[in-house]
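Missing here is one protein chain; the remaining ones are kept as they sit in the complex.
In this document, chain identifiers A, B and C correspond to the written order of the chains, with residue numbering beginning at 1 in each.
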Amino acid sequence: MHRVSSLQTIAIQGRFGADKGAPGVTLSVVHPLAIAMVIARNGKSKALKDALASLKSVNVLWAGPDQYYVQSAAKSEAALYTELKTKLANIASVTDQSHGRITIRISGPKARAVLAKGTPIDLYTDEFPVGKSALTQMAHVGVHITRTGKDEFTLSVFRGFSESFWEWLTSQAAEFGYQVS
Amino acid sequence: MKYSIFSLLRNSFSGHKNWQPAWRNPDPKPEYDIIIVGGGGHGLATAYYLAKEHGLKNIAVLEKSWLGSGNIGRNTTIIRSNYLLPGNNPFYELSMKLWEGLEQDFNFNAMVSQRGVLNLCHTDAQRDAFARRGNGMRIDGVDAELLDAHAVREMYPYFDFENPRFPIKGGLLQRRGGTVRHDAVAWGFARGADMRGVDVIQGCEVQGIDIENGKVVGVQTSRGAIKCKKLALCAAGHSSEVASMAGLKLPIESHVLQAFVSEGLKPFIDGVVTFGAGHFYVSQSDKGGLVFGGDLDGYNSYARRGNLPMVEHVVEAGVAMIPALSRIRTLRSWGGVMDMSMDGSPIIDKTSVHGLYLNAGWCYGGFKATPASGFCYAHLIAKDEPHEVATAYRLDRFRRGLVLDEKGQGATPNLH
Amino acid sequence: MLIPCPHCGTRPVEEFTFLGDATVTRPTSLEPSSMDAWMDYVYLRDNPRGDYTEYVHHSGGCRAWLVVKRNTDTHEVDSAVATKTMKAKT
Partner (left out) sequence: MTGFRIANGGLIDRSTNLTFKFDGKSFKGHQGDTLASALIASGVHLMGRSFKYHRPRGVISAGASEPNALVELREGPRKEANTRATMVELYDGLIATSQNRWPSLENDFLAINSLASSIFVAGFYYKTFMWPKTFWEKIYEPLIRKAAGLGTASKEADPDTYEKSYAHCDLLVIGSGPSGLMAARTAARSGARVILADEGSALGGSLLFENEEIDGTNGLSFAQTIIAELASLPNVTLMPRTTIFGWFDGNIFGGLERVNDHVAVPPAFEPRQRYWRIHAKRAVLAAGAEERPLVFGGNDVPGVMLASAMRHYANRYGAAAGKSIAVFTNNNSARRTVGDMKDHGINIAAVIDTRKNGKIINVKGGKGVKSIDLSDGSHFECDAVAMSGGWSPIVNLMCHRGAKPIWNEIIAAFMPPDVGPQFRAIGSASGKMLLSECLNSGIVAGTLKGKTPPTPKCKDEAFAIQPFWWVKESTSKAFIDYQNDATAKDLPLANREGYGHVELAKRYTTTGMATDQGKLGNVNAIAILAEAAGKSISEMGTTTFRPMYTPVSFGAFAGPFTGHHFQPVRKTPLHDWAIEQGAVFVETGLWMRSSWFPKAGEDWLASASREVKATRAGVGLCDVSTLGKIDIQGKDAGAFLDKIYCNTFSTLAIGKARYGLMLREDGVVFDDGTTSRLADDHYLMTTTTANAARVMSHIEFCHQALWPELDVQYVSVTEQWAQMAIAGPKSRATLQKLVDGLTLNDETTPYLAAKDITILGGLTARLFRISFSGEHAYELAVPADHGNMVARAIMQAGQEFEIVPYGVEALSMMRIEKGHVAGGELNGTTTAGDLGLGKMMSTKKDFIGRMMATREGMVDPARQCVVGIRPVDRTMKIRSGGHLLKQSDRPSMANDQGYICSVAWSPMLDMWLGLALLSNGRARHGEVVKVFDGLRGHHYLAEICDPVHFDPENRRLHA
């Protein structure tokens, strides 16, 4: 069934903010996305890590002690959930969060400068390399952040905050000029 | 020398060379009937009322630093008697009545200024709670008014009524609330106590409490041992430390509370206003600075300084309430150490040690209580029984399940 | 103030929530005679000036509860350990 993102009518494509040549950042909403939270059962930390390592065509992102977001853009949320339930039985608790979180990708030369207006995490490449995920706060909202490239990050927030968070993010990007794609 | 315009004029002719010290600077005597630990507002007020109301003379107030260096010297100067619970209301109203005659009483202008305290509400639930509180005041004849948004706008048209996150729906106003020049309260009580024979001793730190057979007999201080018949602890912020010298453990944690002042301005805001959708309250001193504050920093601390997150938290709320604050500048921040009690209410009581009394746990509401706290503590010390308006402030209320929890937060001191 | 979260690395105080003394232990007895111990647990605190051991929640991060050793005078933080790890060791 067709999923409607909470930013469907908010994140309108186009070029916004200051015009200083190429946009400082590009923003896009990653939707639809299947997301499951998996949390290791008692004493199963290692077993879960191993099991997750063997999964195919999913992203596994650290999301707290013994907790991970498993993401897939290709699978349906039901398929991902069922697969994980089966494969991780007795190893982890699995919860569908596909609809609970909105994921936004931010990329471009000013991505770090925009995010520094929100998070206290040092996003300097040496300190926060590609592939690393962290949990933090930006603009009074809890954010799960992952570095996906030298100048590219994904941010995920609770669905209900997504519009408010989008407004903040775009207002902070405006001085550099931004593209929504 | 009595202070008045005449004494001031007289002294101006002699180049102000003849002013006498506002209080003596006595050395401690070997023994007192009553020793009060802590030369802050409450300690000095206690000494003053012991002398004035109970005719007791042989009293010392021991202050480890300079007079008024504790929370009396680092608060936001607000007075009010708009409490919710039956155990609190009469006490704070007594305090308000004492404030109203205080300056003439101790012959010191502390600038008691009743320009009103307005608490804003932003939801129906908050308004209901204000109605309950306001009626709890009115039922005892204390002034309280419930304002709607229109009435608030009449008073403060430049608040954010147009584009707020949480619209102002009204407020609870106590017109008799206001501010007092805080340092002057300490000085006035010190002068008043001194004139009545109390020894106010600065730079005298209590380092030990001498107990024999379950009874207090004296204290060890940085200026030697001093004997006493009764010992009254009054060291808010540090009550746990002082009480531990007598082997007592208290239902108290120490927390830091920041406050701020802006650069001096021509009249900007007349009364005291508290924001109901965030932690912010503000008033303007006679000198022109906006005095404002908010919530505790949140962590246990004995440091008289805070950190940036609470500064932001408070100021965000301030600008949300009054957008015009934006271009005004914050001049200075400071921090005080609060006795945060487990139910957010104070303790005025005897302890399990004979002759040892406790006045503690004022959280961040101690300033407005200063006169009543001194008055009731003096009553307790002199008569060995609580004053009728302070009966809810007993130490055994925790054990008995009779806590006085205005905010309904339970045993989490940093949430009160 | 910075707190070295064992899961997230060093983060500033704005991401944390403080609960207070972590040296108190929840009694197990439900007998009326254990009321003193319960009073101690729920209400009474040493409230030391100086070294302090406290429960801290990384509420704005990984949401782990930590036991933090911190000085209440200087605010210097000595260590932060996840409560789960601590309890598992004892």
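Structure notes:
Criterion: contacts are C-beta pairs under 8 Å (C-beta built on N, C-alpha and C of every residue); 3 or more make two chains touch, one makes a residue touch a chain.
Here the structure is a predicted model, which is why all the values come from computation and not from measurement.
Seen in the complete assembly, the chain not on display touches A, B, C. Screening A:V30, A:V60 or A:A116 against the full complex identifies A:A116 as the residue touching the chain left out. Contact with the chain not shown here comes from a single listed residue; of B:I78, B:L120, B:V152 or B:A317, that residue is B:A317. Although one chain is not drawn, its touching partners on chain C can still be listed: residues 1-2, 12-13, 17, 19, 22, 26-28, 30, 32, 34-35, 38, 41-42, 55, 57, 59, 63-65, 74-77, 82-84, 87-88.
The chain not displayed touches chain B at residues 3-5, 7-9, 12-13, 15-17, 19-23, 25, 66-69, 73, 86, 89-90, 101, 103-104, 107-115, 122-123, 125, 128-136, 138-140, 144-146, 157-158, 160, 163-167, 181, 183-184, 187-188, 202, 262-268, 277-278, 284, 286-288, 303-305, 307-308, 311-312, 315-320, 323-334, 397, 399-403, 405, 407-411. Take chain A: the residues that touch the chain left off the picture are 1, 3-6, 17-18, 32, 37, 39-42, 67, 77-78, 92-93, 95-101, 113, 116-117, 119-120, 122, 124, 127, 139-141, 158-161, 163-165, 167-168, 171-172, 174-175, 177.
Please note the rule applied: only the chains that are shown with their structure count from here on.
In whole angstrom, the spacing between the mean C-alpha positions of chain A and chain C is 31. Remark: chain A and chain B have CA centroids separated by 48 Å (rounded to whole angstrom).
Centre-to-centre separation of chain B and chain C, using mean CA positions: 30 Å.
Annotation for chain C: residues touching 2 or more other chains are 12, 14.
Only residues 1, 12-14, 17-21, 35, 39-40, 42-49, 52, 54, 70, 72-75 of chain C touch chain B when the two sit together in their complex. Note for the complex: chain A touches chain C at residues 64-65, 120-121, 134-137, 142. Against chain C, the residues of chain B that register as touching in their complex are 238, 240-241, 244, 249-254, 297-303, 307, 309, 342, 398-399, 411-414.
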